[in-house]
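Of the protein chains in this complex, all but one are displayed in their positions.
Per-chain numbering from 1; labels A, B and C assigned in written order.
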């Protein structure tokens, strides 16, 4: 193995993998943990120069052709660590900009403001925000600042996670993977030339019809923290987990896929409730390190649940859309469609992650 | 948590997670491990009924419109556990059929024969085989059987892995992620109405210009074996790993992304060799549980290497294409293009994993 | 306290945050997402940098902190602290010193800002509870001189008291009953703010006005 030996001796790990607490090594493909978000964004732009450009030092990814004349601009974002969300959904028919914060930390208002300004063509901008206090507060401040600068701007908050109790006295439900369906339908609506209030109304209608819930088999490890966000026993899983490794609603023993899917499905279905005859889009979303093989097994079980309840699946997203770093697990999302939403979902899109031709 | 408690008590794990050796539990989303491939294929078809149909009990996924009149049929496949390969690459402009064997085990000749027959429109069929003894032997037998039935059929063997010494006295180089670039260009060539010898020639030309190499940070665990395919220390990685968890060429300490990428890049570049002025397609392929965030960091480093050597990247695939179950790590692939190959790569495709519009 | 005193306070606080970063993160790991220490440290490190070359009046030093926190911290605590310092800056417009009598109204401005921004009324087990009790108690005592030692004492007591609450806002709320018994990271970083205020005032020695 001459080719390896002839290099000079290895850089000591402590020179780069340093922010590790408790002395344990982080087995990640990275350089300095503090640089990982910046480097990731650079990598994304380098990989997709035809689709994405960035605003320097801001964590903002834009459609190359933003602002698009005569179209409401769509901005989303949040902490990093959920890739491909949200940069993977920037493109024709979806978002105009995604703002990335540090890992699991909302981006700051000034960065969001930059994104809003960059995508505003004069037709106004809608921000699609996941319901986490940090995201909500930072987007809220950005919207205030943008409005102060005379931009027509509004926001919607997605709260699809049925694992969390909803109440006006609390933080309320979290926004998780269902957010990406909102990007799709709001994106298609905006592309049609609709006004800001119209796009907002479509987004709100969609939010009212999207429900999700997830499960974790293993925790994730944020690169800077250097240790798992929580711990699970060898045979334990956490049902109702959030996408930042926030604790879920229930720990239980590992279950077979069929039981696991049914547990999440029942809770999701009863919540809206979904009913016989409903036409739905479904998402089986991998949390980061669950192989596609397993996600397809989950999808098979989910389809059995739908058949039993006489619901009709008209579109399926099976893959990784809103991850939690290297967490193992998945989330299920059901989206109850009406005629408008079904048509919008089928419209063309050309983002890194979601691409579909005209039909 | 009434919704969980009201279910009857949990199925004991031993009733389903049974094939586990040494008593340790497999933390996977699955039912019976023996059923996982079948269930996965069912899930894929259910998720993409517009793109895929299956041949019962055969592990074969087909384009819904196969056989396509006037087009050479393309068949690939191999053991399962590499999802989205190969089913994710079935569709217009890519494969006509993918044959899935058991996890990490080549499919049998009778199944491959079924696929060949199903996609033959009379214009002949090309099999794209990864260079592993099992795959080669089983496809070879299938090709003999198909020829005996009067089908015009041929095969090419992909051997892009520079980690393995190449010699006619040995098994030779393995076929790894670079295989998917072959699917793409051969698929586009076939779609153009080319003859079987022409499609084969294009595939062979591509194979001669594709080089790959991978690295594992963690082993993978096959669902039936129930234990990791190999072991790595906490701070150890394996460079030159195969996609089945076969041992690589060298164990070393964990390296920063920049060093890791440069190590693989140098070996790949020197092998062909690639040179200044080359126009190349690149693939940064995740092995199963390495987050997209890290793959993008890898891509950024790879672009720095290309710039330094004055090579021009014209297309980038960054994501999971040829995985190894839940292994952490990645592979790099470089593809030296000529005018024809670059044009074929840019042609439209409509598979589950690779979609691109006409341009 | 004049602008220079306040700048000293903020410098001292930046040091303490750096020092207690791991502890704050640990508190946040138990009930949130384990970044409160990192978030605060990122912001206050920048504040310290900015203060090195800062030359401005009293409202400006608060404004500088507000802007820096808003643009560097992210998460929930960035906008919340940012709003608090913004409101204090607005209240101090035209003033060159914070006098005894200013404290109740100054704290009220900060506390109301946090309450509005966070949509909290008290009792949700957040940093607001600490700000609110300090502001309200100071107001109730109107007339009596407000000592920083009192502010610190009230803050500490409240932060301790809310440990037994169930969190209703912020990430800790997802834990439901499991949040009971844990300290709230934002409340604790607020206590540290009053602790460094008191230290700053005490170490000035001086006229004893604030003691």
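Quick notes
Criterion: a contact is a pair of C-beta atoms (placed from the backbone, for glycine too) under 8 Å apart; a residue touches a chain by one contact, two chains touch by 3 or more.
Predicted, not measured: the structure shown is a model, and the values here were computed from it.
When the full complex is examined, the chain removed from view is found to touch B. Touch with the chain omitted from the figure is made, among B:62, B:164, B:264 or B:349, by B:164. Contact with the chain that does not appear here is found for just one residue of B:212, B:229 or B:252, B:229. Within the full complex, the residue among B:108, B:121 or B:195 touching the omitted chain is B:108. Along chain B, the points of touch with the absent chain fall at residues 21, 79, 101-102, 104-111, 132-134, 137-138, 140-141, 164-165, 169-171, 174, 222, 224-225, 229, 242, 244-247, 249.
Rule of thumb we're sticking to: only the chains that are shown with their structure count from here on.
Chain A has its Cα centroid nearest to the centroid of all protein Cα atoms in the structure. Taking each chain's centre as the mean of its C-alpha atoms, the one that lies farthest from the centre of chain B is C. Our note on geometry: chain A versus chain C, Cα centroid distance of 32 Å, whole angstroms.
Taking the mean of the C-alpha atoms as each chain's centre, chain B and chain C sit 55 Å apart. Inter-chain centre distance (chain A to chain B, centres taken as mean C-alpha positions): 26 Å.
Annotation for chain B: no residues touch two or more other chains.
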